[in-house]
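Here it is, the structure, as structure tokens.
One protein chain is absent from this view; the other protein chains keep their places.
Now for chain A:
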Amino acid sequence: MAISDIVADESLLPVLQTSAETLAQCQALLTLLNPDTLPNDGAKLRELSLASSKQQKLLFALLAQLRGQNRDAIFRVRDTKQSTAEARQEIDRLHLQLQNLYYEQKHLTGEIAACEAYDHKYLSLPLIPVEEFLELHPEHRESSEHDLMIARIEHEHAEREKLEQARQELLKRKQGLIAENKKRKNDLANLDQDLEKFIDVCHSACPSLPWMSLLIIGPGAGVHFRSLASPPGYQLPPTIDLSAKHVPTMTTKTGDQESPQASASQLDQPSVKRAPPPETPAALQTRFRVIAAFWAVIIFLGFPIWWKTTSIYRASLPIEEMVDWADGKACRPVFPLEIHLATPSMQSLEAQNLLRTTQHTLDDLNEFAAHHLRLKLTDGSTAAHNGEESADGLRYIPEGTADTALTVRLLPQEGLAGPRSELHAATTQLDIFYPPNQVPVPSSSNSPLSAFIAAELQRLYSEEKATIAYILSGNTAGLDSTSPQLAEEIDRRLRRSMKYAETYHLSFSLFTPGSEPSSWDIEAAVNEYVSPLLQAFSPISNFTVDTQVQLYANFAPTAPKPEYDETEAAWTLKKEGLSAFVNAAEWPLNPSIGSGPTINFILYVPDPSQSPLIIKENRASSWIVPQWGGVFLLNPPLSHTDDQGGLSNPAHLSQDSLRPAFMTFSHQLLTLLGTPSTPASLPLRLQTSTRIRAASLLLSASSTMGSLARLTESLPSIPIPATVATSVTTTLSHLSSSCAHLREGRFGAALASARVAETEAERSFFEKSMVGQVYFPDEHKVAVYLPLLGPIGVPLVVGLLKELKRIAARRKAKGAAP
């Protein structure tokens, strides 16, 4: 193809021409310079060179022209390109506008379609039917469907507002009625109180009551009738139901206004990003099942295993019963003492009369109801027999009958001005001698003899009564006749005495700061002075006796030293320094092995250089250490041993020199065991001791039960083994049997039951396994298992929350849809 065919543009034609010329010029020049035709001589050569340079200049001119034309052509191309681009931009802009218009149109048509297809609420409004409405408002018969609907809705609105107003009114009425009801109720309550007052007054005033009970029933029935007869309260619920329908309607209307915007914004989004398609129900269900399965394993397998393996065994205890015992509700201990009256030389009629009058006098004198004396008539022979029997040492307790506390024998004696009494020291027998003329005649209700007997008995038992009252109530305030001295005495004795135990270990120790005396006649002394007393106490407790000799027993360095008193010519210890007398750190006074407390009796023989040693304040030589034992300072006669006039203690203490010490120890033992100081008869005192011990054990076991109940309630983490439960059951049964024995006057049996109850109560309270040791605190366990619980727990909980949220959303959607 020729170049002229390709280049058709007019502006380029000169270029083509010029280029053709240039080509021709070039060829001419070339032919001129052809080496084949080059002349050999110089003239022609110079001529030729002149011609060629001329030709060359021509060529250069042509080339310059060609360049200029080329530049023009390129400029023109640029212009053309620019104009083309501008035109194209214009076209693009127009095209975009068109597209927007198209889109707008599509959107609008979509909107219109959405609006037309919108499910309006008013369509679902429960309106009254059109026919009915038209009947009510005939003027709307000709109006268009649209106007008709508007009219119907407005009608409905007006109706509902009316109903709402009615509801408000009814509510107000209801409030008023409730207020009135309350007021009436208060009135009725006041009336009840008035009535009760009235009844109380009437009770004391008029003993016949049948009409009162009618009156009490009357007002109650009236109240019932009134509350039934308040009609507005019963009509309220339907009203509320009706009016409640308004509220959701209103809210849905406001919701309608928002919905088009929401749908529009939803339609906007797909243009930016493509949302995933909604999940299929199958996928949702699978996820729900997975999460549910995991949680099911945790709840039905993991949780029970955890619970089972970490829970502690707690046996069930009769908490209420235990608390009842502790509060004294379960049992009121009573002490009916049976006293036999033996009247060998009296007619039975006279005797019975005497018995009756004495009993009356006694009952009048008695002011403490729990402790009372019951007189019983026996003939002389059985009385004597009973007396001997109880003198034996209280061993034999007849089953089913009450113990005989005392036998009173009435013996006539001539030549007496008034009756006189004599208490046997070794038996439970009281002899009363009376002048025969003082026998009361059957008709008289009072006689000096019966008054005397009653006063005697009252005197015998006054201390016991005060003690029991003190134990039961914590003070003697209930008894007017108790003197303050006696009350203080009882208080002191109870504080000093040992806690009750089945076995006491008695430990007699001889301490001396030097080397002498180093032996004593202890075996004989114990047999002579202590054993009879222990024999008498054997029904109450068992005793073991051990003795020791300890030399070189010095005072503690901190203890106050004895001081020499010139006036007494003796070394004295101050009363306040006595508590530091026993050097507990160095003297081997360790408790005896085996159950039961140890009572220590210390016989201290002072150094010859500090003899005699007494207590400064009262010159006494012995004292009691409360709930621990007793100390006796023995100052044996000193002897001159060597030539320098040195004094020394005897090397051996004989039985006779131990006598004062062991008499004191016996008294101290009685005090430490809590035996009362009166009456003079030892069997009577032991009987009293039995009753006091039974009462205190009963109380102590009961309070232990109460403590145990409180403990188990306040500490939910301690285990309660089954043995504790059985111990508690045993305690409670023995407590009740002990209470029953007391009520029937069998004090020995009551003490035995109370002992078992106390032992079991202590065993259950001090059960070792209840105090578990915590090896791993909870924080440690959590810290160790956190790497497991954290990463597993978080996804599980988050998964569960998401699922719950989804379910809640779906339910709401479902609720909103219909």
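In this section, a contact is a pair of C-beta atoms (placed from the backbone, for glycine too) under 8 Å apart; a residue touches a chain by one contact, two chains touch by 3 or more; residues count from 1.
In this text, contacts and distances are computed from a predicted model.
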item: Per UniProt, the name of the complex member that is left out, chosen from "Trafficking protein particle complex subunit 6B", "Pc12g08400 protein", "OLC1v1024940C1" or "Trna methyltransferase"; value: "Pc12g08400 protein"
item: Which of A:S519, A:N542, A:Q627 or A:S769 contacts the chain that the document leaves out; value: A:S519
item: Residue among A:A283, A:A425 or A:A620 that touches the chain left out of view; value: A:A283
item: Omitted-chain contact residue, chosen from A:S143, A:Q548, A:S609 or A:T723; value: A:Q548
item: Hidden-chain contact residue, picked from the options A:A275, A:L349, A:A369 or A:A569; value: A:A275
item: Contact set of chain A toward the excluded chain (per top definition); value: 273-276, 279, 283, 287, 290-291, 294, 507, 509, 515-516, 518-519, 522-523, 544-549, 551-552, 586, 588, 590, 592-594, 784-785, 787-792, 795-796, 799
